[in-house]
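What follows is a set of notes on a single structure, which appears directly below.
What you see is the complex with one protein chain gone and the rest in place.
Lettered A, B and C in written order, each chain numbered from 1.
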């Protein structure tokens, strides 16, 4: 539902090619009646795309037709649609921020208005398979993480869990491609405004902070406050997150390679670059991988983590399909490699 | 001397248009005999560029012909040329790293070989007018700062000098356009490798750290060790530096606006964006300005500074001309606005 | 008037730095009351920009205050404003298409509606100094050419005038940067839609055809119908026009170098690249130059012309200022080199 944006388009692309999925509907009020193939010319060769039209079905109808529903709707609208879908028995993967924050108070603080469906907050599972794989399998409602949180939480998780780093020192500088802003028709995202431009934004309190800190608190079992600065850079897709942490004072020897291999050695979508290579968005764009590297800086006693993802794939639609695979008992990589 | 690279080309461009300068020579072994206008088609309309040819004059000859000599040569080579030039009475502005580091030991540590002219180190002045204006006026040898140091030292200086921030907490994430790598013909800088790519590099010990820490030590009167990560982003020109600092624990009230206005209110090339605007490389590219913004993050007690410069202008050739203006007693902005 | 778009912004930039101009007003309904320096951060250092605010003055008031008025308004609106300005005695340079077409019929055919001020059509001079220099000097109303026509008419003019080419064979493929679309907030011009995209548009009947063919008719003294295809390419600024012509059958020997040198050898903004070099937008961006090259293809008996301009400067605002210089009896290059 809400298939007209960049994450919606990417979902359609992945689902059409997915060996175990039958796409029954793609909704968009604005595009209703148009063929998928006409709206997304990349898919013009696809049989289903040349026969399936965008619909303006409501949640009830979708709930009757589909077992799995992806919501690629604006924040706020998603939770409205989730209720009737869940009631109709559908399993829902929401790509908006609506169900990511467990606390209605934190939601209000960061999003500036009351949460529209606070009763559902407790039922949602945070859709980061590397952390919540088992819960996702059985979930009715999955809150798919934001792109920045994905790129930050995966590298931080094994270190925070083991208390290997001083949690008060976490600081993240991220660089994102412009598709991260969605298909918003605003002057700030015009080609001539973004091309040959690099700029910080959302300083100091970006909305994604709320879900990052929530998840770090769960991992650390203590409140964690981090510094986070996103920057807009002129690429279509891709996020680099460079994460600075101070090694905890009581940790004498730390071998990040051992920690990361232990945590992610078997993960299908985490690629550990280790100490010799550095991430580059061009190696992950179009894929569901997250590349993770690290360096210990002996001069500063800091451990620097660096990650790269495609913000639309591992940062949104690909990860949502990875969750769906888990929910349906399919191979986790189905349709994604 | 060494006018074939990006900083050399920019110097030629600025000097040809400078109202008080007569460009007598531009040297390049490789391009000797070619007209400036043929090598730099942007300058094809300029009278001087259509008559002046690249020469392969040696330092002695240049020293006889010119009062002011800019060295846009590779590190190591610059110091070789500086000696005879200074002996011949020329005043020298060196854009390489050769004379930036006062300590031959630090130089060896960061550059991996002995300094070629340690006796000259004491004579050079660090060419950052916002800090060393008076010394530059009388200097025989100016060591023009690196692009990253320029973008970092100017925002940090007033805070470090007043000890308003905890000097052990300084951390910098910078993003640079590809021209920062110079006109190096290496696979890493091919269009198809840089376009649609964002990547950290030089982690954790970039060479520019040495001059940044040297200058911070002088400002703070104490050793300062900082964290610094450069990233390569697909723009031709421009650097964003996002600088994180923790406000010193003994500082109760801090008003960065007052501090920055006090320090830079009269500076011709420092534009203070204050707390409402954020820097964007596109507003400084092609100019000698540095735009500086700041935000206090109450959640983390950090002061975040952000700056934007053109790495080839304020980060190299423009700043060198600004220094030259000071040395010659010209208006500081001559040829630059 | 209408200073909020890309051509308006560029006009403001050029006029603020122009040695003979005093900018008395910049109008924009939408931005009225805001400082120029706040809207255009590139100009934040400029004294006038930090004191002059956008106004919503009407044409009458502008006509009283200004001797010269630039209209950077949407097509249709410009002619509405021109009347009272001219009545008030101001001299007007219009950057819209309103006064470019001499024939109200052709205007209707290409623009789809009646011309709003047909009585003024006869009074306007086409603002291409390389063709209409003398008429521009005395003009009250100058219709500044479109960017594509500028890039096409200058190379074609000396050949068409001499009937050196078969006028039925003219065919143009142009490539334009995205700023050519103006600051239009439309999905087609979002960064993620233009970056990594190359596309033809406006096929087969682009509006600029009307003024190109009108001017060719005047030059050839015969009706000329040309083929013209514009393409959008992911650069901010710049147009390449590659123009194909068949050498007229009665022309035995043709030496384009002689023809072009004869026509443009003294032109301050035409740079002839001749037969050894090819144009590149990067050499003209930010300047008022047009670079022109040519090749005779012996295999096909065609003469291929290639030109490069900055669509916002020589293709719009720079050329308008060049016209203004002529109108005011200033050096033609004042404020432009």
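In this text, a contact is a pair of C-beta atoms (placed from the backbone, for glycine too) under 8 Å apart; a residue touches a chain by one contact, two chains touch by 3 or more.
Keep in mind that this is a model prediction, so the values were computed, not measured.
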{"item": "Selected residue (touches chain absent from view) among C:17, C:233, C:254 or C:328", "value": "C:233"}
{"item": "Omitted-chain contact residue, chosen from B:12, B:194, B:272 or B:324", "value": "B:194"}
{"item": "Sole residue of B:79, B:96 or B:179 that reaches the chain not shown, by the stated touch rule", "value": "B:179"}
{"item": "Footprint left on chain B by the chain that the document does not show", "value": "6, 177-179, 183, 185-187, 189-196, 234-236"}
{"item": "For chain A, residues in touch with the removed chain", "value": "41-42, 44-45, 196, 268-269, 271, 273, 277, 280, 282-284, 286-287, 289, 291, 337"}
{"item": "Touch list for chain C against the chain that is not drawn", "value": "171, 173, 175, 177, 193, 196-201, 203-205, 225-227, 229, 231, 233-238, 240, 242, 244, 278-282, 285, 295-297, 299-300, 302, 304, 306, 308"}
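Here, only the chains that are shown with their structure count from here on.
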{"item": "Label of the chain whose CA centroid is most distant from the centroid of chain A", "value": "C"}
{"item": "Centre distance in Å when chain B and chain C are each reduced to the mean of their C-alpha atoms", "value": "37"}
{"item": "Multi-partner residues of chain C (each touching 2 or more other chains)", "value": "196"}
